[in-house]
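Note that this is a trimmed complex: some chains were dropped, and none of the rest were shifted.
Order of writing sets the labels: A, B and C. Residues in every chain begin at 1.
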Amino acid sequence: MLVVMKNDATEAEVQAVIREIENLGYQGIPIPGAERTAVCIVGNKGPVEDSRLLALPGVKETIRVTKAYKLVSRETRPEPTVITIGDVKIGGGKPVIMAGPCAVESEEQALTIARQVKKYGAQVFRGGAFKPRTSPYSFQGLGEKGLKILERVREETGLLIITEATDHVNIGLVEKYADIIQIGARNMQNYSLLRRAGRASKPILLKRGFAATIEELLMSAEYIMSEGNSRVILCERGIRTFADNTRNTLDLSAIPAIKEVSHLPIIVDPSHAAGLREYVIPLSKGAIAVGADGLLVEVHHDPAQALSDGRQSLYPEQFGELMTAIKRLNG
Amino acid sequence: MLVVMKNDATEAEVQAVIREIENLGYQGIPIPGAERTAVCIVGNKGPVEDSRLLALPGVKETIRVTKAYKLVSRETRPEPTVITIGDVKIGGGKPVIMAGPCAVESEEQALTIARQVKKYGAQVFRGGAFKPRTSPYSFQGLGEKGLKILERVREETGLLIITEATDHVNIGLVEKYADIIQIGARNMQNYSLLRRAGRASKPILLKRGFAATIEELLMSAEYIMSEGNSRVILCERGIRTFADNTRNTLDLSAIPAIKEVSHLPIIVDPSHAAGLREYVIPLSKGAIAVGADGLLVEVHHDPAQALSDGRQSLYPEQFGELMTAIKRLNG
Amino acid sequence: MLVVMKNDATEAEVQAVIREIENLGYQGIPIPGAERTAVCIVGNKGPVEDSRLLALPGVKETIRVTKAYKLVSRETRPEPTVITIGDVKIGGGKPVIMAGPCAVESEEQALTIARQVKKYGAQVFRGGAFKPRTSPYSFQGLGEKGLKILERVREETGLLIITEATDHVNIGLVEKYADIIQIGARNMQNYSLLRRAGRASKPILLKRGFAATIEELLMSAEYIMSEGNSRVILCERGIRTFADNTRNTLDLSAIPAIKEVSHLPIIVDPSHAAGLREYVIPLSKGAIAVGADGLLVEVHHDPAQALSDGRQSLYPEQFGELMTAIKRLNG
């Protein structure tokens, strides 16, 4: 860490900073510059808590050279993490496709869609039983009844199941029924839920909050890993910007950026980012081309009757086209 | 709601939209334009769920004319809500100042600061016992021990207490010890916590998420109110933008914008928005000038030793200056 | 256009709106709703100027159903525009690759790089002679001397030349020497320069401003086309967001979004968006996968000695890898 002094900081203030660094157990080396002095901290093994330094007179700012995360870092574990669930390997080089409706609406609906996505090559079935909705008056999901339908889907199709947990109560249920527990974008910094996910027996898919930096996403994954669950899959699903052509702006540069600093697999959800069916296929192709380890895609056989997000769901035939395109890209 | 058709939509598609609107129990009136047709929905009493309409062929988008919130709306309750707790009235015209350290660190620390802010005119003491921290390795707060210290502060100074609840477990404790329960920015869309807050016996201070629109903030307040707790105080604390001069960009235009559409009181937290002590006083004055119902300000007698966010805490004397400036503004 | 009235607007205010619409030469149809009235404007052939309507008492807002652009619109010209320059067709289905250094530094530098990118399959050579730099003290380009070097490059390699014009003086020079005139992101709303570009005899590559919406980009293209130059190539080069993993956030969803509404070709500049060499190859692949009509990529044989933006330039061998990858994607 570098402690940058104000340009009118006194020598006594610089010395006070060095003493405080020594109090913290490290060493401080002053670097005089043309306009100001900076003090480099050396000797630390992990991140330095800078609040006391920032509060000292004459200090302008601190600049971190080392990141605060450890367990998620490629510097801790150089080889990429591969998460194996049955026959499915996430992060193993071949993209894994997770597909299904936004919400589980009925056994018939779920099975109809599941058979279709299975036919076209999906390996994991997605479908929400607990839906975090902006409005308290919107459809909130079927709850445990939905989870039981998902169990039926697995029994019949052999697809793995991913579904979202939104609180401390339903995460126990989701853990019981699902193969992968999804933590949604709105809960990315719900630390209580993250800690509970860190004690779960199933892998966690952690979505990036729509205003989260990559460092914050990794720190949230660190919460999960610090509790003992190292099977974490990251998911980019679009960030909030001024650009109004899509619901959110899919940040595909996050894929290589995350792969550079972390060993965790990362997949892309183009459906929520786009908000519009028309863009899901091109963005999916872009995601795979950029190096994503998989996709989380919404598919519905009758979007006009969907209880949520019908506008962004692919028709099964479109999903088939997408799978063909991906195979060609990956060939 | 207006359903905008694509410019090549067929007459049959327009008719299908009108039929679906009728299925939903409303009436659809087609409005032919030079380049496209739009269909106006009339006869609805509340918000229309548009997912089925959006999924119909030929539909380009829907445009909401009415907002999805009700209970928080000024159209439901024209006069401003005033929340009375003991002698303190929030929303009653005179700004209410809440001040104290970021985190409760010890009884001595809390009492020292509380006496100071009381002396200068604060009415509510703030201090975190449960801290949502980006890193699992940072100081997470004293927990219930911190709440007991806050109780001591109230006993000795008579100040009201506000402190944050971060999950379903600690909200019960916070409800027991505090006068106002704070829901932080990161939990603004933690709907499970919002519902629990809606069943609490104490007023809720709800912070705007740093990437939330005003409509989303109001929808989150609607969650609380829909469970029966109508004592909700909103709080603007800065939004995330590309501007790097401050930690977040304080959106002071949110104050008049919220007052136009909602009856709920709204206060401003300049400390977290700025991240730097130097900007807290000017931004506080700006907040009061723009019409905020109060402030939530960090004050620490020894910021250099603070366990978190020392850099943005005012010294007690600076807080005194701020109170003088506010009195002058409000005189 | 829809004129939305406030929920307490009087019948007289609604009538005044209808009269003003009639004054403007259109027809106003009132649509009564549960909470408010809206007035639909019909009979307009082009966009309605709404400032007078917005200023009337009782008016809440106007909502545009039709966009303000015409010449750039796919509704005006359904088939995609293909821009042919010599043997090169931009927008013709096969991606066109434009490559070269950020700035022309010397004849030797330009020719060295040009021969390499030609060898690997680039069709257009890029290189700045007039550089818009944030600092007045940074290298500003070689000026006309740089243009003469570019002419040499074309003579020797047969590559087409693209280079940036930054003002009314140098656009004349650029027009004389280059095959494609580039208008940079910072000048996207320099309307004087756009009008001049609209009278140029060469095609224009128009970069999206880093905070421009797609509608604004198209309106700027409309400025050029409205002066008579219909050979416009759009270019996405990243937008400014809070995400700090790359210099800007490449908005690849802009590609299908633009193709839906406009007939103009659109290419992608991954180098300026990323700011880092490491991300240029994956983002380039993503751009092609998502449907871009080409790429504008920085390549330098000796980035460590580059006078600007060395950090984002590919080595020639990396450019070779990229070309191989693109061929595979497009095969």
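Odds and ends about this structure:
Quick note on the criterion: a residue touches a chain if its C-beta (ideal position, glycine included) is under 8 Å from a C-beta of that chain, and two chains touch if they have at least 3 such contacts.
Just so it is clear, the structure is predicted and the values come from calculations on it, not from any experiment.
Total copies of the shared sequence across the full complex, per this structure file: 4, with 3 shown.
We take it that only the chains that are shown with their structure count from here on.
For the pair chain A and chain C, the distance between C-alpha centroids works out to 31 Å. Here the CA centre of chain B is 38 Å from the CA centre of chain C. Spacing of chain A relative to chain B, judged by their CA centroids, is 25 angstrom.
Annotation for chain C: residues 241-242 touch two or more other chains. By the touch criterion given at the top, residues 2, 4, 7, 29, 31-36, 38, 40, 42-46, 63, 65-66, 75, 240-242 of chain B touch chain C in their complex.
Across the complex, chain A meets chain B through its residues 20, 46-47, 49, 51-52, 54-56, 68-69, 132-139, 166-169, 186-187, 189-193, 195, 209-211, 216, 219, 222-223, 226, 240, 303-311, 313.
On the chain C side of its complex with chain A, the touching residues are 211, 213-214, 239, 241-246, 249-258, 260, 273-274, 278-279, 282-283, 285-291, 329.
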